[in-house]
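As you look at this complex, bear in mind that one protein chain is not there, while each of the others sits in place.
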Amino acid sequence: MTLSDPPTPSLPQCVAQTLARLGIPAALLPTLVADLAPASEIWEFVPGENLFRENAPFAHLLVIDAGKVALEMGVPGRGRTRILSLGAGDIVAWSAVLGNGQMTTSATSLEATRVIALPAGRILALCESNHEVGYFFMKALAKAIGNRLVATRLQLLDVFSPHPSTVPLRSTE
Amino acid sequence: MGSLQRAAVSDDPWRSQTVRVAGKTVECPGITTYHLRPVDPQVARDYSFRPGQFNMLYVPGAGEIAIGVSRSLPPAVTCAPPEGDAMTLDHTIRLAGRVTGALARIGVGGTLGLRGPFGTPWPVELCSDQDVVLVAGGTGLASLRAALYQLLDNHCWRRLILLYGSRTPEVLLYQREYSLWIERGLQLETTVDRDHEGWTGNIGVVPQLLDRLMPLEPQRTILMCCGPEVMMRYVMRSARARGIAKERLFVSTERHMQCAVGLCGHCQLGPAFLCREGPTFRYDMIEPYLTVEGL
Partner (left out) sequence: MSDSADSLWISKGELQRLIDLLWDRGYSVIGPQVQSSAIVYDQLRDVSQLPQGWTEVTSAGSYRLVRRSDDAWFGFNVGPHAWKRFLFPSQLTVATARQAERLREPAEGSEEDSATVWLFETPPPPQTSYAFLGVRACDLAAIAIQDRVFMEQAYVDPAYAALRTRALVIAVNCTQAISTCFCTSMKTGPKCEQGFDLALTELPTGFTIESGSARGAAILEQLETYPASHSQQQEAAARRRQAVADIGKHLETTGLRETLLENLDHPHWADVAQRCISCTNCTMVCPTCFCSSVDEVSDLEGVRVDRERRWDSCFNLEFSAMNGGRVRDDIRSRYRQWLTHKLATWIDQFGTSGCVGCGRCITWCPVGIDLTEEVAKLRTGER
């Protein structure tokens, strides 16, 4: 490591940064980091690696630090369909906190990706016991899901679909 | 509201010029770029346009359509035009109805009518030393492409970024030109609504590309957006959420154009005649009217 390389942030620092990005107020960070960091991890993936599988239990809330991840759903007869890609700053696996712990999609890395994996169970417990913390976590999740819902609706609207009266092109063209 | 530019050559707003189809490039099924050249050499010499303006293309018997001029001339930073260095005007057109259907039946060498250019152009002059973000959806890239070439040519900006999305990977326009653009300094991010086999790029909607764009200095950003109106509304929402002031956001609007000179009434949106005050607008000027349903 040369003098010009910036120091690699420690795990607690990564967790603090991640929570701050989610909108957790600075005053709450120290206790939260102390509580969550010991059970948090930093995961690195090469392209094409699976992060979690649809319908399988999964116990971490992921925040993408760098890279790109695709969400997929399996449709019998159609195979696995990619429905959305996510990048730096995006939350993945919210079902770990809000759902029954079973993932609603699979996730695969599209390029070299690094995620911060927060312990979903501990987050839930914290939210239950400390409602102020709970408010900010739920707010962050609601915001992320709200944005994702708007994006999904736009995909559903099919705004680029061809005009209904399209005349089929002839093969000479 | 915007600046006016008189149509080339003729003072009679209804007079079309004869243009020949010098070439046709099929961009993807249903979308073709027509390379048009005025038959009269004087008209060819005198015609000029600014990116964001449009022509009325006329197929006698079928009618007219308003199409943005998609390439600046003479070509500065582009692929070689179809027939040597003679002037051509690119119009990228989606097959969608009666007039475009009639247009599709005109082969290379055939002729049609052209009136123009009309409309208020993109504010390329505001881009000096700015981070310029072009946001396009579907065939909206055709209008921004003219601005893109002018910007690549004058290189007055600090950063130049194109966020572009389409329905599927095969409908992303002008793919053969991407490497050229990137070579000249463009940062390109693309996305598709629906995945296709072999696509390893982004899947999702265009506003998400803007949500994720890093770094972003809102006070130094000029953003120009062209695409389906729903997409544009959400791009504006994302742009505002990123802290970009409304005066730095520009959109291209669309309504039914007919006369193109503010006399037939069809293209009105609130107080604006889109053929005259638009189609490009600074967002704060048009937002009150864009957000009223059925206005």
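Some notes on this structure:
Labels for the chains are A and B, by order of writing; each one numbers its residues from 1.
The working rule: contacts are C-beta pairs under 8 Å (C-beta built on N, C-alpha and C of every residue); 3 or more make two chains touch, one makes a residue touch a chain.
In this text, all values refer to a predicted model and were calculated from it rather than measured experimentally.
For the chain left out of this panel, the touching residue among B:I31, B:L186, B:C259 or B:I286 is B:C259. The omitted chain makes contact with chain B at the following residues, 4, 6, 11-18, 21, 39, 58, 60-64, 96-97, 105-113, 254-256, 258-259, 261-266, 268, 270-271, 273, 276, 288, 292-295.
The rule we apply is simple: only the chains that are shown with their structure count from here on.
Distance between chain centres (mean CA atoms), chain A to chain B: 34 Å.
Considering their complex, residues 24, 26, 29-30, 32, 94-97, 101, 104, 137-138, 165-167, 171, 191, 193-195, 199-205, 207-208, 211-212, 214, 227-228, 230-231, 234 of chain B touch chain A. Partner chain B is touched in their complex by these residues of chain A: 68, 70, 81-90, 110, 147, 150-151, 154-155, 157-163, 165-167, 169, 173.
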